[in-house]
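With one protein chain removed, the remaining protein chains of the complex are shown where they sit.
Think of it as A and B in the order they're written, each chain with its own count starting at 1.
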Amino acid sequence: MEIGVFLLFALLAVTSALVVVVHRNPVYSVMSLVVTLVSTAVLFVMLGAPFLAALQVLVYTGAILVLFLFVIMLLNIERETQRTNGGWFKKLAALISAAIFVAIVGSISLQAYTGRFLEALTPESVAIEPLARELFSTYLLPFEIIGLLLLAAVVGATVLARKQDAVSPEKER
Amino acid sequence: MTVPVSWYLLLAVMLFAIGAAGALTRRNGIAIFLSIELMLNAANLSLVAYGRVVAERTMDLASAHTAQIIVFFVLAVAAAEAAVGLALFIAVYRKRRTIDVDRLNLLRW
Partner (left out) sequence: MTQELITTLVKITLWLVVLLTTVPVMVWVERRASAFIQDRRGPNRVGPLGLVQPLADALKFIFKEDITPTAADRPLYLLAPLLAVLPALTTFALIPFGPDVVIDGRTVPLIVADVETGVLLLLALASLGVYSLVMAGYSSNNKYSLFGGIRASSQMISYELALTLAVLAALIPVGSFRLDEVVLYQQGTWLGFLPRWNVFPQFIGFMVFLIAAFAETNRVPFDLPEADSELVAGYHTEYSSMKFALFFMGEYMSMATLSALAATLYFGGWHLPGVRFSDTWYWALAQGFGILLMKVALFLLFFVWVRWSFPRFRFDQLMRLGWKVLLPVGIFNLVLVAAMTLAGWL
């Protein structure tokens, strides 16, 4: 049962990840990234992290990827047209190195962790409260810094995306 | 019957490799960005899986929580990164009418 669920969502994640990378239309890339992220969220639940799963869907797919779509539609980016220099060579190289990477790291992790089955989840292992306690005690400072970082990002994004002449709209008239 | 940890790790490696290949080969800036998000996601998956493994080995859930908190931070940083990155793309598009990274070569040579 659990293996079936894992295989289903793992397959979904890999297929949609391939579509993200291969599809020429960025809107389709974003849409299949949504599928990838939602299926990894399911895997998070299976790993005993339901809080992260909900956050992943809420933050990533609910906000960040919508922002991507917004920008794609705003800039009206079309599909990639004619390739310029060394397109297929670069692609082949990337493919080969990706395959080698998967082979090496995959075999190491297979060797190190084969036969290690995860124990079944218990209500204690998925509880959110201890997580919150740790976040707001041990990791309080990083948490605050993240808040500051987000504020800086908001200000930075606003400044960057603003039209240069938006300061004085009356000037032109 | 549960799933072996190695399967999760293998999946994470595959997703990471796919993302890396995309980030290296795509020329559309937004597509590169999406590939990087994919890599981040793969890293998150492996972090959560490792956290579980260590928690079971030490019989203490603290390490699982630590892993989840790190992933939480990664999500927050990814949000900040996306906001600034997309704003950059908008600014670049205004100036150059393209976000094809091969044509953004003013600083070359």
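Note that contacts are C-beta pairs under 8 Å (C-beta built on N, C-alpha and C of every residue); 3 or more make two chains touch, one makes a residue touch a chain.
Since the model is a prediction, treat every value here as computed from it, not as a measurement.
In the full complex, the chain left out of view touches A. For the options A:L67, A:L95, A:L110 or A:L149, the residue in contact with the chain missing from this view is A:L67. Contact with the omitted chain, checked across A:L12, A:V27 or A:L95, is made by A:V27.
Note that of A:V14, A:V57, A:V102 or A:L149, the residue touching the chain absent from this view is A:V57. The set of chain A residues touching the chain not shown comprises 27-28, 31, 34, 50-51, 53-55, 57-58, 61-63, 66-67, 69-70, 73-74, 126-128.
We adopt the following convention: only the chains that are shown with their structure count from here on.
Taking the mean of the C-alpha atoms as each chain's centre, chain A and chain B sit 5 Å apart. Chain contact summary for the complex, chain B toward chain A: residues 1-11, 13-22, 24-28, 30-31, 33-35, 37-38, 41, 44-45, 48-49, 52-53, 55-56, 61-62, 64-66, 68-69, 71-73, 75-84, 86-91, 93-94, 99-100, 102-103.
Residues 1-3, 6, 10, 13-14, 17-18, 20-22, 26, 29-30, 33, 36-37, 40, 43-44, 46-49, 51-52, 55-56, 59-60, 63-64, 67-68, 71-72, 74-75, 77, 80, 83-85, 90-91, 93-95, 97-99, 101-102, 105-106, 109-110, 112-120, 124-125, 130-131, 134-135, 139, 142, 146, 149-150, 152-154, 156-161, 163 of chain A touch chain B in their complex.
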